[in-house]
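For this depiction, one protein chain was excluded, whereas all remaining protein chains were kept in their positions.
First chain written, first letter: the chains are A and B, and each begins at residue 1.
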Amino acid sequence: MPFGLGIAKGMMVTLRNLARKPVTVQYPEQRVTQNPRFRGEDFVWYEERCTGCASCAKYCPQGIIKIVTSPSGEQTQEGEKYKLETFDIEIARCMFCGLCVEACPYDALHMGTGFERAMPRKSDLVITVDELRASAKRPSTWFRPQLQDRGYDPASGEEVSWQDAGREATVAPTYDDMLKRWVEKR
Amino acid sequence: MESSFDKNALFANLNDIFLDLLPESLSWMAYLGTGLTIILIMVNAVLMLTAFGTYMERRVLGRFQTRLGPNRVGPFGLLQPLADLLKLITKEDLRPESADKITFFLAPVLMVTSMLVVVAVVPFGKDSFLADLNIGVLYLVGIPTIATVSMFLGGWGSGNRFALLGAARAVAMLISYEVPMIVSLAGILILAGSMSLVDVVQAQQIPFILLQPIAFFVFLVSASAEMNRSPFDLMEAESELTAGFHTEFSGMRFGLLQLAEFGEVVVTSAILATLFLRGWENPFIPADWQQVLPPQLWLIGKMLFFMLIFTWIRATLPRMRIDQVMAFAWKVLFPLALINMFVTAALVVAWPDPTYTQLWIMVGVNWAVAIGCLTGYTLSRGRHRQKPTESVRLVQIPAEVN
Partner (left out) sequence: MALPSESITINLGPQHPSTHGVFRIRVTLDGEVIQDIEPIFGYLHRGTEKLAEERTYTQIVTLTDRLDYTSSMINNQAYVMATEKLAGLEVPERAQYLRVLTAELQRVASHLMGIGFFLQDLGAMGTPLMYCFRERERILDLFEMICGARVTVSYMRPGGVTQEPPPEFWPALKELLSEFPHYIDELERLILENEIVVARTKGVGLLPRELAIDSSISGPNLRASGVAWDLRKADPYDVYGRMDFDIPVGSNGDSYDRFLVRVMEIHQSLRIVEQCVQQIPDGPIRSEVPYFFRPPPGDAYAHVEASKGELGFYLVSDGGIAPYRCKIRAPSFINLTALTEMLLGWKVADLMVIFGSLDVNMGEVDR
């Protein structure tokens, strides 16, 4: 093997790559496609579905979900649904593991799709309940096979209503169903 | 300086204009004015080219690495050098406590000066140059070494051990690479019969890159070593010495060092174009292409070509180690340069006044010698004849049947 052939081969490889299309994109204007399961930072939360059970807060390894509830008068059955006073996610310490979403028995909490929450102060990095109520409902399909089976892609911009977000679609579960699914099965 | 006036129409015309403008008693200022004007043009041209060079290098390097490169500032990112400049100027200028004030101040200034001064002898056209020194080639190899001295000043003066190591490497490399560089130029001088760069360009009936392949290789390698380019960027070896001799420089001092570094690429490209690619003339053998571009643009085009080659090399090759760099200089480049000098001398003795055909025979002989050297070197490194990848083998352990 003549001396210098290795270098020559390498030079040809780089030269060929010069003609290639760049793989990077110009970020704010162009974006790479995001997969529907992407675990983003803006959580999607349906107040209508949430019972205030605080399973999510309990499963969070960081313990950053703060939930304050009060017994609500709306529901007939005591303890079935609580009124949410506070539902704050201290996003600064969140690692987007999705365990909270995995834990939510009522499919009320979903991962979001964003990744651009930069703030000058750490104390600003809290998603408050008001923000959660107001935010666009474009949930990630992570751990939500019902959304994925429907072919839902949050990148399409389509919003999902609270009736559609659940595993059991629109029909609200009966008490017996709940007992079977969440008590006896565990 | 009188010689410049005699040969250089540009000088003479400008001098006349100044003489007309100035009163009789101040006629001595015309000379000064002419010189300063031309220097101003030249320096700015080089600086502009350098700025464009940094942009081009970053952009092309980006494309080599299949990324975009700087493209935010201005159209296609063309204003990036300006943005860099603004950033560097507004940065805090730090000087470490342990630094030596004088050398720390001198290093960037000297480095830029030494880079700019070299341009003086580069002819941008038959009539447009600052000075046609009769020792032009010597000047070319002599002045850039000041840059190395300033590297040492900066490295030693900043009171940082990384910088000191980088500076020590710089000096060691200077001593090694200056020798093959000068010897490689001997062949050209023999062929041209003059040390003036204008004469060298005019002597190139066939571009010297064809006539002197070995000299071109040796000069290219030693020049990239001298100006601190990959694969010889040992003195600022980023992965080892953080930033080598300029570890401690910040703000505009750092900017000046970077300017000098890129400027050297521009200047070296100009030198390479002048010495090996017929300078301001068209690089092609049939000379009737002369009118296609003005001579200045020919030279600048060739400079861009060489700058691209330097970028290409930088994009591909990893860095060598200091002892390998030294060994390469003394064991490979120096003998090569000597062989080249002797072969050229023998050819010139055989045909003191070669015709066009004889020149082509010279080209053949020189390339044969070059290929012979490569073959000889390959054969001499017998232990490497085996492929390097043979040291790892695959061991087969059968899969368990489950």
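Methods note: a contact is a pair of C-beta atoms (placed from the backbone, for glycine too) under 8 Å apart; a residue touches a chain by one contact, two chains touch by 3 or more.
Remember, predicted model here, so these are calculated numbers, not experimental data.
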item: Contacting the left-out chain in the complete assembly, out of B:Asp84, B:Asp132, B:Glu178 or B:Asp233; value: B:Asp233
item: Full-complex contact with the absent chain, from B:Pro75, B:Pro352 or B:Pro388; value: B:Pro388
item: Absent chain, residues of chain B that touch it; value: 61, 64-67, 161-162, 164-165, 168, 230-231, 233-234, 237-242, 314-324, 384, 387-389, 391-400, 402
item: Absent-chain interface as seen on chain A, which is shown; value: 1, 3-7, 9-10, 12-14, 17, 23, 34-39, 59, 61, 95-99, 102-103, 111, 140, 142-143, 145, 148, 185-186
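Following the convention adopted for this analysis, only the chains that are shown with their structure count from here on.
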item: Approximate Å spacing (C-alpha centroids) for the pair chain A, chain B; value: 56
item: Contact set on chain A toward chain B in their complex; value: 1-4, 7, 10-11, 13-15, 17-18, 20-26
item: Chain B - residues contacting chain A, complex; value: 60, 62-68, 71, 312-313, 315-317, 374-375, 377-378, 381, 384-385, 387
